[in-house]
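One protein chain is absent from this view; the other protein chains keep their places.
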Amino acid sequence: MQFIRSFKFLILVSLLVLPIIFNQIGMSFYLDLATRLCILAIAAVGLNLILGYGGMISFGHAAYLGLGAYAVGIPAHHWLYGGLDFLATNNGFIHITIAIVISGLFAFLTGLICLKTKGVYFIMITMAFSQMAYYLFVSIEEYGSDDGLVINTRSQIPLINLDDPIQMFLVSFSSLIFFMWLVQLITKSNFGLILSGIKDNEARMVSLGYNVYLHKLIAFVFSGIICGFAGVLLGNFTTFISPEMIDWSRSGELMFMVILGGVATVMGPLFGAIVFVILEEVLSSITIYWHLPFGLLLIAVVLFFRGGLSSLLSK
Amino acid sequence: MDYTLLLIQVLNGLQLGVLLFLVASGLTLIFGILDFVNLAHGSIYMLGAFICASLTYALDSYLFAVILSLPVIAIIGYAFEIFLARPLYARDHLDHVLGTFGAILVIDTIAHLIWGPAGIAIPLPNYLDGQITISENIEIPTFRLLIIVVGLTAAFGLLWLVNFTKLGMLIRAGASNRTMVAALGIDIRTLFAIVFAIGATLAGIAGMLIAPITEASLGMGNNIIITAFVVIIVGGIGSVKGAFVAALLIGLIDTLGRSFLDDLFKLFMSTGAAENSAPAISSMSIYLMMALILSFKPKGLFPPRLG
Partner (left out) sequence: MADILEIKNLNKQFGGVIATKDLNLSILEGELHAIIGPNGAGKTTLISQIFGQIFPDSGQIFFQDTNVTKVSEYKKSRLGINRTFQITSVMKSLTVSENIQLATDTTRENSFNFFKASNNQYTFFKKIDFCLRQVGLIEAINQPVASLSHGDCRKLEIAMALASDAQLLLLDEPMAGLGPTETKEMIALLKRLKGQQTILLIEHDMDAVFALADQISVLVSGEIIATGKPNTIRRDSEVQSAYLGGI
């Protein structure tokens, strides 16, 4: 136990320190990589809340990343190029508020329908709704359709300069820690206990007098909002926002992270994101056809290696 | 309203509908009978298009290419079942989803390696490339009509196969009671592999039919698969009849929405507003329809009675 705890601590410390050291010795590439890693890990933490703890297999969580990113991109676009004055701003707090409201609302409205269904229906419907968001942004020419939206500005937040890569990284890292802590808190609460009860035996929870639908809906909205926030960071990080962020293979990658890392664990999503980002980097530096080994690996993980990395650690 | 345009768009909608049915019927069959979620079904559709394209150039005949592609796709489907699907039947749907998601990455990259990043167009023979004149100012492309005919034929063939043949009887029995069929001395594993091969072939046919119009391209499978999901969700997962009705419905709504929604909107809003909002709404129309149907019928229009 002691060893595992210090191992986890070591991972977090290295994730914080190493990228900054690399950056100082001129290898800024690793800092960017770590920033991206943290952002993806936040989204995976959000997905883990419903997939791992609640047993809701959403194949559409990239939609929230996209919504969050467009919540930065669209106001910034109007702030830069005019139009829609009520929306035009580069104020980071407004960006975050819009992202939370929109991703929460999207989760609420789609959740109302998705959560009436179970199993495969749920998987496919979440997928379909995220595709709806994808086609919605593809259809809006003003925001660049397929080509996406380039914004030459980042969200303005007092005392923080997101244009500085180190600050961008630190914001992402501390957000990750915050959301890991928050999700941990939620899953240990009464609500979290009920959620795991629902994952285990939904029918029984209904007969115990719980409004299962409402609990699932709330978890679903929470999860969407966390991913929406990750989207705000992603939009700021890339300053290029395109429907491709919502593509369903992005959702698949998020699921891969959560499952590879180990569902329903605090560190799982982070482990998963680390492995995913490293794999992607290493494989794509070897071959542009990196999806081939990645796909084979995914199949191998599913066929032979269940329970994820966290289960290896807890053995 | 322009009735010629309407007629042509209705035909386009039907064409999209039958193609969607060909893809969706395989999905719904595989899910309904094998309880297996196959995300990679769209990749098989794409393989159908690419293989047919290569064979068209090799044989210099689209028709022969199609005939030869059918068994190739069936074999691919059969192999897919043995190597990937079969080990996963006993697992939960999450594993199906992840495993077949991996398969998509693999198949798409292999296609990329073999056929390159650009799409491949398939030339049509002259006898298919013409127009059929219906009246003075209405002409319909022969090939589009052929797609509709082939699609409908396949649809009725499948309904016939499932409802009136011995294989169909076994398939239906196997879906509702696996142990019983196995106890009858029927090799249920082979039966399942055959179902998989049939499903793959149907998707392959769709790919072969669409390729001369749009060309065979890498992203095509991933574009159609979600719409096919919407079809089977709306139709009721596992129901071939439901897939048929939903596919035509969605084909028509999507096509007509894209061409006429702005006209419709102009009836009650300004031209500018209509032209801005119509594309956004029509791009979402089938998903909104799905949401509407599911809020009244969470199991789709024709939920199968089988457990």
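Which chain is which? They are A and B, in the order written, and residues in each are numbered from 1.
Just so we're on the same page, contacts are C-beta pairs under 8 Å (C-beta built on N, C-alpha and C of every residue); 3 or more make two chains touch, one makes a residue touch a chain.
Note that this is a predicted model, so its numbers are computed, not measured.
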{"item": "Options A:194, A:255 or A:274, residue touching the unrepresented chain", "value": "A:194"}
{"item": "Of A:84, A:109, A:208 or A:288, the one touching the omitted chain in the full complex", "value": "A:208"}
{"item": "Touching residues on subunit A - with respect to the absent chain", "value": "185-186, 188-194, 196-197, 199-201, 203-212, 215, 218"}
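Note that only the chains that are shown with their structure count from here on.
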{"item": "Euclidean distance of C-alpha centroids - subunit A vs subunit B, Å", "value": "31"}
{"item": "Partner subunit A, residues of subunit B touching it in the complex", "value": "31, 37, 84, 87-88, 91, 93-95, 97-99, 101-106, 108-110, 112-113, 222, 226, 229-230, 232-233, 237, 279-280, 282-284, 287-288, 290-291, 294-295, 298-299"}
{"item": "Contact set on subunit A toward subunit B in their complex", "value": "57, 59, 110, 112-113, 116-117, 119-121, 123-125, 127-129, 131-132, 135-136, 138-141, 248-249, 252, 255-256, 259, 289, 291-292, 294-299, 301-303, 306"}
